[in-house]
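What follows is a short report on a single structure.
With one protein chain withheld, the remaining protein chains of the complex are depicted in position.
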Amino acid sequence: MKMKKTILEVVNLKKYYHQGRGPFSLGRGRQRTIPAVDDVSFYLKENETLGLVGESGSGKTTVGKTILRLIPATSGEIFFDGKEILSLSAGEFHPLRKDMQMVFQDLDAGLNPKMRVQAILKEAVRVHHQMSSPEVDDRIRTLLEQVNLKESKLGNFPHELSGGEKRRVGIARALAVGARFLVADEPTSGLDVSIQAQVVNLLKDLQDRLGLSYLFISHDLRMVELVSHKVAVMYLGRIVELGLAGHIAHAPRHPYTRSLWSSLVTKESREVSAPTSPGSSGDWGVFDFERSFSGCRFAPRCPVYQEQARPDICTDPVSEPQLYDVGRAHKVACHFPLS
Amino acid sequence: MTGMKQYAQASLMVTDPSSRSMWKQAAAIDLLYVGYGLFIVSLVVLSYILGSLNFLPHNPQEMDLSLLMAPPGVAGHLLGTDFMGRDILSRLIVGIQAYFVPGLLAIAIAITLGTVFGVLAGYRGGGVETAVLYLGNLVDSFPRLVLILLVIAAFKPDIYYIMIIVGLTNVPNVLSQVKGKINFLKQKNFIEAAVALGLKNRVIIFKHILWYNCRSLFIIQATLGMAEVILIETSLSYLGFGVQEPIPSWGNMVQSGANYLLQGKFWLSTTPALAILFTILGFHLLGDGLNNILEGRRST
Partner (left out) sequence: MSETIILRIENLHTFFYARSKQAFVRAVEGVDLEIMQGETLGVLGESGSGKTITALSVMGLVSTEPGVISGKIEFSSKGLQQNLLQDLDQYVQHQRKNGRIMAVQKDCGGWQRKTERLMGDIRGKEIAMIFQNPQSSLNPFVTVGKQITEAVQLNTEIKNSREAQQRALHWLERVKIDSPRLRYHNHPYGLSGGMCQRVMIAMALAAEPSLLIADEPTTGLDATIQAKVVELLMELKAVLNTTTMLISHDMEVIGRLSDRVAVMYGGRVMESGSVQEILRSKDGSNHPYTTALLGCIPEEKHIKDKITLQAIEGDVIDTMNIPGGCRFYPRCNQKNDRINQSCKEHEPALKEISPGHWVRCWLYYDE
């Protein structure tokens, strides 16, 4: 098999938010630093999909937006097609936008409520390409055919479209510029089950036909497993496990990954309607950034930490677990990886 | 039966929503509003044109001392004459001159500055937003009438000075609305998506934000602004600070006519008062109707 080219590589990406005091606020409120993305590294091969999973607040969307430079990164490097993009000026980066696009979680994103579908697509086609009117019409027709949308929808305003149709227009808009790499941010959330399947099938179909690469961000573990070649699991801004989709789903090494997947009920276990084993889903509540943590950030919810009688290394501030290779292209950040 | 609500035959035909125009979807009442409003606006514009061409039934300044306070219909004076024997109809038509250009100026100031600051605050955010909002609050917290009287005291009672103040004090209003629109689009990830697509900032601001999403707001602001201008001039005239005699304005006509109300010469002040009433009503209904049609309040 021919070695595939690496299309995207993210190295030590960090994004810190400073939640500070307003210019006129009084009192002693101290400025807090929130690590939305904390030292994240991964790469993506051409025509492949990397799934990025995690709960809300894990920073997965921030990673996607930082790659597209919609949010400035705090530090780190991002290579697209071997070219570092974070150091480029806005003008230098602009032409790259035709190669990398985003499918936003919000179905209405990018759809100007006062413009018809035709005008929306026409604008997208023309942003990076000089084309004559008939060429644009041709291109729009091709796009509609690619995303399987009826031509009669061209005359509609966004609010007249159903959720599935809006999603298709959103994808068509991203393809209109000729993107090769898509950040798909929760592309199925907010859609009905039957429509979710359509969208996932469409994305896979487009990948086969056009050779696209995806960064597939989702909290729907099944969908991620279905579409991704590799999966990265994020917890509070950090990748805690990274590996082939099948390994992550069926042989997780990080306790968090296991609790994520065990929260899913497979069809088989639906038959025995027994509650999942206690402790497997971790502790209650969502982590708040306000609480300072030391060492492993999953420790407060970690069942292994409890089982191991709270070993000191897990909460030792200087030894936050780093990703390390456990073989078979599988990496995990845990002091006590599961076997 | 009373209290029953009738629901029309439910249509089962597949209708393509795009084939229905915006106007058909609007409720009949909105069309009525807009129709009346447009009628008033065209009367105002017509009056302005007639006034500037001096195409009037009588000379508005010509005093006929033999016909003081003649009731309507006497000697060719359709609406009667005032306390100096001047034709009321002609003065009404010319009176619009006092508002028209100064009013447009006030509206232009409010919309231009409001848009600039609104875009600055909404689009840039951060410190600029804070600064602009503080400035807006500062302007808002000044009682407008006091500000106007201060300017009149410092300079002179000129309608242009007044209207500049009116325009400036309306800036925060427009600003916050433009900013609201931008925030709405931001919330829907619209601006982020446009940037991701590779659109230039000026395209996003001028085409998407201002042209597509703020134009209805501007139209509505303009209609309501005109009504406000007339009202403010009226109140100032009543205090004696508005347009000064002998130049007619509806405000000073009401004010001077009011002295003769007790003598039973009601048409002196009632006619311009009614003109004010119906004109303001017209502008307001136009603004309201346009708002409902353009922003789709009723159609959802």
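Residue numbering begins at 1 within each chain, and the chains themselves are lettered A and B in the order written.
One rule holds for everything that comes next: a residue touches a chain if its C-beta (ideal position, glycine included) is under 8 Å from a C-beta of that chain, and two chains touch if they have at least 3 such contacts.
In this text the structure is predicted, and so the values were computed from the model without any measurement.
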Option from A:164, A:187, A:295 or A:321 whose C-beta touches the chain left out: A:164
Residue among A:34, A:119 or A:197 touching the omitted chain: A:197
Candidates A:221, A:236 or A:299 - the one touching the absent chain: A:221
Sole residue of A:33, A:263 or A:322 that reaches the chain not shown, by the stated touch rule: A:263
Touch list for subunit A against the chain that is not drawn: 55-56, 162-165, 192-198, 200-201, 204-205, 219, 221-223, 225-226, 245-246, 249, 259-260, 262-267, 270-271, 273, 275-276, 281-282, 284-286
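As a working rule, only the chains that are shown with their structure count from here on.
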Cα-centroid distance, subunit A relative to subunit B, in whole angstrom: 49
Subunit A-facing residues of subunit B, complex: 16-18, 127, 130, 188-190, 192-199, 208, 212-213
Subunit B-facing residues of subunit A, complex: 22-23, 65, 68, 70, 94, 97-98, 101-102, 104-106, 108-116, 123-124, 127-128, 152, 155-157, 160, 173, 177
